[in-house]
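Missing here: one protein chain of the complex. Every other protein chain is in place.
Labels for the chains are A and B, by order of writing; each one numbers its residues from 1.
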Amino acid sequence: MKRAFPIFAILTALLLSYALYAALVMAPTEKTMGDVQRIFYYHVPSAWTAFLLFLINFVASVVYLIRRHPLADIVAAVTAEVGVVFCTVVLVTGPLWARPVWGIWWTWDVRLTSTLVLWLIYVSYLMLRRFSSSSQTPVLAAALAVFGALDVPLVYFSIWIFRTQHPQPVIGGGGSIDPRMLHILLLNWLAFLCFAGLICWSRYRLERLRREVEETQALEALLEPRRVL
Amino acid sequence: MNFLYAAYAATWIVHIAYLITLVRRYRRLQKDIEAVNKM
Partner (left out) sequence: MSLAGITGATLAKDLRLEWRSKDAINAMLFFALLVVVVFSFSFDPNAEESRQIAGGLIWVAFLFASVVALNQTWARELRNQALDAYRVSPAPANALFLAKTVGNFIFVGVLEVLMTPLFIVFYKLRALGPAWQLIPVAILGTWALVVNGTFFAAMSIRTRSREIMLPLLLFPISIPAILAMVNATTAILTGELSSRFWIVLLATYDVVFTIACLLLFEMVLHAE
């Protein structure tokens, strides 16, 4: 089990390099957008990964509210944090793609704005976790996660009124995509999923260790109050 | 083309920045563990 982490890390690094090579060299150049379109291979997988992490966060929060298992709380904390990192990547790469293609950095269309609002909600979630005292954090954070999840469809529909400028979804949206592009896209998604899993794993270990240390410290303080003071 | 490299670089800058904060938190935890062991 101790070996599994470095082995997984090396495999992820190899997969990421191969996916990078595939995105930059193997993938066919898009006709109208040119090479800039290759941002797609980083932008879309990051978005999918972030949404998946937020979904796991929501499920873990609900599980925590029902079962009160501390593990569910750790999972929620970890996925929210890593999800915000991936969501940040989406929000940074998006304008870098929009600028050469649309001529503008940002537009208030439905998908961009919804992603931004989602990011804001989860940043406020992380702040709540940071600022509340540790015994209350799990319940408060889980409640906020439920509110956030309820909010997302409302955000989407409310912004839907402004007609969308974002390219329609490539998968299941009726748009056609070169099968080679699709393969490389999925390869990149797999690589980023592995990377996200790797980060979550190490963040999870950190959180569990931290909680153990905190418990030990509290216990020591109870047993030998004078030495701590 | 420059935008492509900028986007890829930005992606990794964000990820590496997060990894650095993780490493720093691990270091701080290491110190706490040592302090607990000394007690």
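FYI, a residue touches a chain if its C-beta (ideal position, glycine included) is under 8 Å from a C-beta of that chain, and two chains touch if they have at least 3 such contacts.
Worth saying up front: this structure is predicted, and the values here are computed from it rather than measured.
> Considering all chains of the complex, which shown ones does the missing chain contact?
Looking at the entire complex, the absent chain's contacts are A.
> Write down which of A:Pro45, A:Gly83 or A:Gly148 is the residue touching the left-out chain.
A:Gly148
> For the full complex, which residue in A:Thr107, A:Ser158 or A:Gln217 touches the chain that was left out?
Missing-chain contact among the listed residues: A:Ser158.
> Which positions on subunit A touch the chain that was left off?
That gives, for subunit A, the contact residues 65, 117, 120-121, 123-124, 127-128, 131-133, 135-136, 139-140, 143-144, 146-148, 150-151, 154-155, 157-159, 161.
Keep this in mind: only the chains that are shown with their structure count from here on.
> Centroid of subunit A to centroid of subunit B, CA atoms only: how many Å?
16
> Under the touch definition given earlier, write down the residues of subunit B that touch subunit A in their complex.
Contact set of subunit B toward subunit A: 1, 3-4, 6-8, 10-11, 14-15, 18-19, 22, 25-26, 29, 32-33, 36, 39.
> Report the residues of subunit A in contact with subunit B in the complex, numbered from low to high.
Within the complex, subunit A touches subunit B at residues 20, 34-36, 38-39, 42-43, 46, 82, 85, 88-89, 92-93, 96-97, 99-100, 195, 199, 202-203, 206, 209-210, 213, 216-217, 220, 224, 227-228.
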